[in-house]
Structures are given as C-alpha cells and as structure tokens.
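A protein chain is absent from this complex, but the other protein chains hold their places.
Here the chain labels run A, B and C in written order, and each chain numbers its own residues starting at 1.
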Amino acid sequence: MEKLSILPSVLSPASAQADRIVSLTSYFIVAAAIVLAIVIGSLVYVVIRFRAKPGDKEPAQFTGNKVIEGFMIGVPTLLVVVFMYLTLDTMADVLPPEEDTRPDVVITGHRYWWEAAYPGTEAIVANEIHLPVGRRLLLHINAADVIHDWWVPALGAKMDAIPGRTNHLWVTITKPGVYDGACSEFCGTQHAWMRIKVVAQSEADFRQWVARKEKAANPVLSASAQAGAAFFSRQPCGSCHRIRGTAANGAVGPDLTHFASRKTMLAGLMENNPDNLRQWLTDPQHVKPGALMPRFSYPKDSINVLVAYLSALK
Amino acid sequence: MITDVEIPEPLAPLPGATVNTNQGLLQWISSVDHKQIGIMYLLMTLFYLLVGGLLALLMRVQLMVPTNTFLAPDSYNQLFTMHGTTMIFFVLTPAILGLAVYMVPLQIGANEMAFPRLNAFSFWISFFGGFLLYFSFLAGGAPDAGWFSYAPLNQTQYSASPGIDYYCIGLLLSGIGTVGTAANLVVTIITLRTPSMHYRYLPVFVWMVLIDAFLILAAFPSLNAALVMLLVDRQLDGHFFNTDAGGSALLWQHLFWLFGHPEVYIVVLPPFGVLSEVFQVYSRKPIFGYPFVVGSGIAISLLAFGVWVHHMFATGMGNTVNSFFAVSSMLIGIPTGVKVFNWLGTMYGGSIRFTTGMLFATAFLVEFTIGGLSGISFAIVPIDWQLTDTYYVVAHLHYVFLGGSLFGLFAGFFYWVPKISGRLYSETLGKWFFWLFVIGFNLTFFVQHILGIIGMPRRVYTYPNLAGYSSLNLISSLGAFLMGVSMLLFLYLLYDTLKRGKRAGDNPWDGYTFEWLASSPPQLKNFTLLPPVYSFRPLHDLNHPKIGDYQKPDEEKYGTKDVD
Amino acid sequence: MEQKTLIKLVVGSEAIFFLALLMAFVYFTYVPVLNPRVASSLDLNRTSLFTVMLLSSSVTFWRAEVSFRRGRTKQLRLWLLCTVVLGVVFLVGQGSEYSSLLSRQLTVSKGTFTTSFFTLTGFHGLHVLIGIVVLSIVLYLTFLGDLDDPDSALLPSVGIYWHFVDVVWAVVFVIVYVLPHFLTGHTP
Partner (left out) sequence: MTLLLYYWSFDLVSAGLLLTLSLLYGSISGWRWQSGWRLYVAGLFLLTLVQFSPLHRLGMNCSMSAHMISHMLLLLVIAPLLVLGLPRQRVGRAGILMNRMSAFFQCAPWLGWLIGLGTMWFWHIPAVYAASVAHAGAGIVPICTLAGPSTDWRVNLVHLAHPISLMLGGICFVWPVLGPQPERRIFPLTGVLYLFTACVGCSLLGMLITFAPAGSFHAYAVDQSYYAMLSMLPAGWQLDPSVDQQMAGLLMWVPGCLVYLTGALWLFMTWLTSELEVDKVAPVHLR
C-alpha cells in the first residue's frame, strides 16, 4: 500500500472534490475490511474446527436460530443507514447542481480526442487542458459523436459526455501539477488512445496561458514552413481543422492553432516531435488505426514542408 | 415405509423405457429427454467456456506489456465484446438452465419437464443463437461495441460491420430460448412436484430456480425489446438510439440495464441454490435458516428491478435520482449478506467433508464476499463516480461472475457429476484443478482492483507505460495463463472420469434430495417409486430415520423456533 | 392446467416487452411536449372502427369457448370463424393505415415518432397475425373433429393469448390514437 500511494491514483487526490471522495472511500475500505475479516475469520475457524474426522457420527441436526438471523439482518441494515448518510452528504458536496453559472471550461469528447473551449475567451485547445488552481471551476461536458467519459482520477468524479446532453462537473484543484486521465466509456476503435492531460497552474500562469492561446496563429515562418502553409491551404485540411488567423476553420478535427505547443499528440499516443508528425501525416491509419484522419497520398517533400509548418505553430 | 406414489407425467406421454437407446447422434439431436437436453446444455456451456476463455487469453496476451501490437485495435474490441457476450449469454445463462433442466425434475420427483418438446426447442434455438453470433466472424467482423453495446456507438454510422446485427439476432434467438425454458421450468415446478412435496419442502436449489425463472421472464423481454429497437435502427434506418436524428442514447441504457442488472442475479441465484445443497450434504447438516435463505433469494430478485440505475450514476442524471438508487442498491447487500452467513452457519457444527465440490463452495464464500463488497462500493455514488468503467469494475464483475456464479457451478459439477455420468471423479485431479484455478483466478483479478484505482479504464486495447501499469498487468496475464492451464486439467479430469472413473452408485455422498434416489445415471424414466415428503430433505429422512427432520415440528425444521 | 399456466407466463413476459415499446413511444412523442404530428397524421376514426372489430373478436371468442364447453361444435366453428375474420379485418385496416402513412412519405426513418409508431403497432400486428394463424389451426382441428374433449385446455389457452393481444391493442389505441387527439384537440 505504501508504494501505491506514490502512484497517481484515486487515492492521491489533488482537488477538494476528490479529497471528499477519498475520505468516504477510506470509511468504506475500513468497513469492508472488517466485514471481510469477519467472514474469512469465521470461515477459517469453521474449516479447522469442524472438518470431518474419521469415525465422526452425524452431527447435531440444528436448523437455525432466530436471534442470529436477526443480527444478520440488523447489523448490515445499520451499516447501510450509516453509508446512506455519508453517501448523500458527499454527493451534495461533490456535485451540486450548476445553478445557471457560466462554465469555466466546455469540454467536448470527439472520436478519439478531447476539445476544450474557454467561454468568454477565444481559446480552444485539444487534449492538453490547462486549469487554474484554487478556484471552484464549472466544467461542461459534451460529446460530438458517441458517448465518451471525462475522467481524471486525481481531480475526482468522472462524467459521461453524452451526445445531445450537457453534463457538468465541479472541480476545485488544490495542487498545481500535471494530471493524467483517460476516456473511460468505450467509444470505438481508439478508445485506448483518448487520454487526457490536465495542467493545473496558478491563476496568473493560467491567465497568461489563455491569453497566449487566444491569439491567432501568427508565427514567423521559415521558407519551408511557408511552403507548408501554402500546401495546407491548398489541400482539404482546412475543412476539418481550424488554424485561427488563416482560412482553415473546420471543426471536425482538433484545433491546430497552437499545435506545436502541445507536448504530446494524438491524445497521448506519442510525443509531439517532427519525426512522429511526419510518420502520422504519411500514414495516419498506420499510426492510429481507426482515427478519423484519412490517408492522403502526399509526396514526401510536401509532407516535410507540412511538418515544418505545423511545428512552427507554437 | 415407501409408499407407491403416482409420478406426475407430462401431458403428452413419452415413449416408454423400451425405446431403442442405440441411435447414436440422432438420439441426442431428436431427444426430448430432460436429462439429455440438460447434458447438451452443459456441453454447449463447456464449449463456449473454452472459446470465451481463449478470447480472454488472447486479450491478456495483448495487455501483457504496454503499447503492445500483438492485436490490432479493432480485433481487440471484437474480442472483448465477444468474450463478454459469450460468457454472459452462452456460458453462464445456459449453464444454469442446463443444470436446472437436468436436476429440477429429479429433485421434485418428476419424470420429465412439463413440456419436453418446448424444452428441446428452447435448447436448440439458444444453440443456433450462439452459432449465429459466432458466424459474424466470417461475415465481415464480430460485434465490437462491448457486450452492452451502448448507443449511439451501436448505430450503423459508428459500427458499420454487420457484427451488431448478428449480435441482435443471436441474442434474440437465445433470449427466446431462455424465456421458453424459464416458463417451462416454472410450470414444471408448479405442476409436476410429487404430490406430498409442499412448496415449503422444495429443495433450496429448486426454490432458486423457480425464483430465477420468474426473473428471466420479467427481465429478458426488456432486452428483447431493446434489441428489436436496435435492429429497427440498423436495418430500417430508424431513430430510437440515433442521437444524430433525435434518438436517445440513455433510452438504450435504461432498457439494457433494466435487463442487465437482473441478469446478474439470474446467473447467480441458481448457483446459490447449488451451494446450499453442497454445503448441506458435505457438512452433514440441514441448511441453516432455510426460510431466510429462500426469503433472501426472493428479496434479491424483487430488489433486482429497482436498482438498475446504479449502472448509470456517471451519466449526469442529477443527485436526486442518484441518491434514491444508491439507497436501493445498498439494500441488496443485506439479503446477500444473510445468505453468506447462513452458509457459514450451515458449516458450523458440522462434520465437513472437503471434496472438490466443497472446496469450491468454501472458496466461493471468500471470493463472493470480495465481489459483493466491491459491488457495494458502486452503490456509494461518489466512489462509483471514481471507479466505474475502470479495471476495478472488471475485477468486481469477475469476482461475482467467476467467484460467485462459476465457482457455484463448479461446486455443482463436482457434486453432481457422479449422478450425471455414473462415475466418480479422481479427487486428486479435482484438488489440483481447484488450487490451480483458484490461484490463477485471484492472481488475474485481484490486481485488477488496484489497476482500476490507479486509473486504468476498462476496454482499452493497450495502455501507456505509466507507473504500476506494466507489472500489475503482467501479473494479471500470468494468472490468466494459470487459469488456462487449469482448464486443460479440467478437460483431462472430465475425460478421466468418463473413461476410468469408478462406478459411483446411486448415492455416493449420502445426499438429501430425490435425485440421489434415482440410479446413476438416471434411467429414461427417473422414478417409479417415491417416499412421501415430510421435510426439505426427504431422502435423508428415509436413510436416517433416527435423526430425520420428519419427526420435528415445523418451527424446528426451519430454525424459526422462538428462543426462550 | 400446464398449458394455461405456460400461456399465462408467456403472456406476462410479452406484456413487459410491449411495455418497453410503449414507454419508448411515450418518451419520443409525449416528451417534452406532445408531438402535434401524432394526432394530425393518424386517422382516429378509421382506426376506431377497426379497434371495435378487434375488441369484438374477443367477444366472439368468448362465445366460441362457451359453445365449446357445451359441446356445440357447429356454433364453435361459427364463432371461431368470426374471430378469425375479425382479426383479418383488423390487420387489413392496419395495412391501409400503413399504406396511407407511407404514401405521405411517413416512413420508419422519417423521425422518432414514425420509428416508434411503426415498431409498436407493427409488433402488435405481428402478434395478431400469430393469433390468426393459431386460431385457423384450431378452426381446422374443429373441422377434423379433433377438438371434442370439453376438458381440453387448448381453447382456453389460445383464448388467454387472444384476449391479451386485444388488451394490448386497447392500451396502444388509447395512448397512440385517442390521447394525442384529445390533448391536441383541446390545446390549439
């Protein structure tokens, strides 16, 4: 158990809500351990004490005892009452109704990546989602196609993203850090690679980050990157992807405005570096089979300039 | 005193015992004998258990190391879908039906099921349902949306291969068969009991089957309706669950879990009945608290329909809805606990014979308690919010389905195999099998609790190399291989029993109920003479007249005497 | 006894099946507000007529059972024939309702209302059809003279099923036809 606590887990909370759940969980673990100990203890006793010995006669044929049955029903009922109270209490704290508050983040699950928009700002990002520490945040959770599920264990409850519905979550992050999560409702071929990275940072850093993300893509481009930009705009890329400040404004795939500032790509599948990007652009269905990006047969040098362009989108 | 009691016969008279039994395969295919159909059910179960297990092994190979490429993502998704569907619908459900069809007429002193032809029809339609489901592999891809096939992933635009159509039709067919057998069992138990067998003298197994059959009758129509709607969606372009066209994703979940949760009890109640028999006979004592064991069965089945919403706590239905279902779900823990402690009470004060069957029953108590407790953590909504749809759920459901249902079925297998085959199995082999299986089982699934807690979602075909993931997954896979090896041993044991087993005699365990009065294996006509029934252990009364229950007043028979 | 118990169990199970389809229909047409299309696209008057036909077939079947118990084979045949004919007429009525809907392009794939409507009424129609087939077999048996034991459970068992099909229709009729008409009639 000692070693487990250093693993990122539901038992090492980083938000007020997850903290509440952990204390409830620990009560439950204690109660469950006691019950299990009683069952195993009495079983061991019975097994040792009453195993058949040679020459045993038929034992006394007793059939039951009302008082014992009463305890069997009464004690668990008491336990249920206690946990009923604890459950209701924790629920009300962890996930109260949203009460017409404006959400701080709107998260949308797409087939195999996450989109996060920050209402009131222009910022839209994918997969690596920054959140401020120390403030009670309201998350809205939607889905674009099938049911996904937003889950970052260290931050508390998970919530289904259901097409045609908006769900919400409250999160008050207490510790800055990077928290891993994953889609946990089966959503198709690449369900496994629909991971979440939440970067929790101080309010000031967060504001800075949002401000950066709000800006349109306006990098200083090298010659090859410029060629890449031209190639990008000639090809149908823009019908799915958005790069703010250019003509590309598709909403099907991830927003690429600040693509190069992400540490990983393809929802956590691989590190975001030019080599991986080249591999992906050459044959997406080989790198992440089932992803919605079709395979375009581009010549090698077109891909190279495209990589140069996208890598410049900081 | 054995009185000649008229055995109730089914309406359509069967061919007498003079029928030529040397017809080979034809005799099985055309059989309407409940024993042969029961055996065919069990053989089908064994076959699908091996197939489903093989699928699971392939999955565990894929998950042995992080970012493995042994299987393509699509293949993996098909495998886990087929694994779940097979194990639920073509292993556990037919296993309990097979056991019930074989044992119920014997235990209630009847010679046949009430509707022998319906019995055969139900089996064969289930059989072909499974056949059709597996045919999907040849027809362009098996279903790949999970055994519960959530909408809208089950729609054609997200799952274009015909797999889910096969899933619908296969499950509809086997569903019809299951409902048919359930209705048949109810009628059999109500009408064909030997006349002196009052309801209160039904063996616990028969009680559980009766309750279970009602559960099936009430739960399966909901699944059938959902499947029909899904077929309409997929084949006629309907919009029940198509969220792009106004359909509802949650409607599917409601309908599915309205079936799905009772299904858990459907596959676990008859094993409870089996265990109640096994504990009694090997402890040489009557069951402790008969009315409470039966009553808790009824309580579980009644509550089963009021808790399905707990599968949907993370769908954002709001705290009002969630809190009511949290409470009703927790309540189910009470009757389940009553059962566990009553079985302990049955062992207490006994003279316990640890045959392989009893070992499985004993192990069941531990494994099922673990599964039950982890189940309660899902009724506690905030814990559910964290742990649902993770490997913690995988661990929990395997502890319930394997540790609960399958252990019970294995206990029943070893208890009844001398009756069914007429031969004794080798206890040495049995014990080897038991220990290998139990160790493999716990290795595989216990660590999965931890995997869930450290954040591994279920149904992932691979996982990143995060702290703890690879070592725990490796342990789990090794455990799975151990289980695989033990299953090979089980097959050998079966072969050994049939080939070299000693003749068992009619009543090798000094059993309590009527099946042990018939010959081993039972003749085509089970009984010609039956003693009258004065307690739920009629054969014990007959064989041990000095200490038989028949002389006790009812309150002592049932352990409901008021304590002074 | 056995047969009747079996049929009762099957009917109970079927009732839950229909309940699920009915709930789906209610969910899609009544929530969040009643779909005004329901009343406008369905023909209440014509269907009422055919509903009466179907419900009266329960009465004729009841008469058939009475004649059977009294051993009056000729009357039995007549009443059974009436029942079958009424059932067929109902199906024809349903067919005409379908064809008028389809001719207005209201197909299964039009929307959630048509999807749930066709599924619900279609499955009921299927049950009526099965009932008609079974009744025809029974009728044939009476002509063969194979149905002369007044204690036989065959007719009462078929009766349980047939009455069940009628009751289901009564409920479906109220929810699908009458109620929407009534509700939209009063609130313009």
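Operating definition for what follows: a contact is a pair of C-beta atoms (placed from the backbone, for glycine too) under 8 Å apart; a residue touches a chain by one contact, two chains touch by 3 or more.
Treat the numbers as computed from the prediction; the structure is a model and nothing was measured.
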Contact set of the excluded chain (shown chains only): B, C
Hidden partner chain, touching residue among B:M208, B:A299 or B:V417: B:A299
Options B:P66, B:P291, B:P508 or B:P521, residue touching the unrepresented chain: B:P291
Residue among C:M1, C:V31, C:V92 or C:L126 touching the omitted chain: C:V31
For subunit B, residues in touch with the removed chain: 1, 196, 198-200, 291, 294-295, 298-299, 302-303, 305-306, 318, 320-321, 324-325, 327-328, 331, 531-532, 534, 541-542, 545, 548, 550-551, 553-555, 558, 560
Residues of subunit C in contact with the chain not shown: 19, 23, 26-27, 31-33
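Please note the rule applied: only the chains that are shown with their structure count from here on.
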Centre distance in Å when subunit A and subunit C are each reduced to the mean of their C-alpha atoms: 50
Set of subunit B residues in contact with two or more other chains: 248
Residue numbers on subunit B that touch subunit A, as the complex places them: 72-74, 77, 144-146, 150-153, 158-159, 243-244, 248-250, 283-290, 292, 314-316, 318-319, 322-323, 326-327, 330-331, 333-334, 337-338, 340-342, 344-345, 347-354, 362, 365-366, 369-370, 373-374, 376-377, 379-383, 385-390, 450, 453-464, 466-468, 544, 547, 549, 556-563
Of subunit C, residues touching subunit B in the complex: 1-3, 5-6, 9-10, 12-17, 19-21, 24, 27-28, 108-109, 111-112, 115-116, 118-119, 123
Contacting residues of subunit A [partner subunit B, same complex]: 4, 6-11, 18, 20-21, 24-25, 28, 32, 35-36, 39-40, 42-43, 46-47, 50-53, 56-69, 72-73, 76-77, 80, 83-84, 86-88, 90-92, 94-97, 141, 145-147, 149, 151, 153, 156-160, 162-165, 167-168, 180-193, 195, 268, 289-290
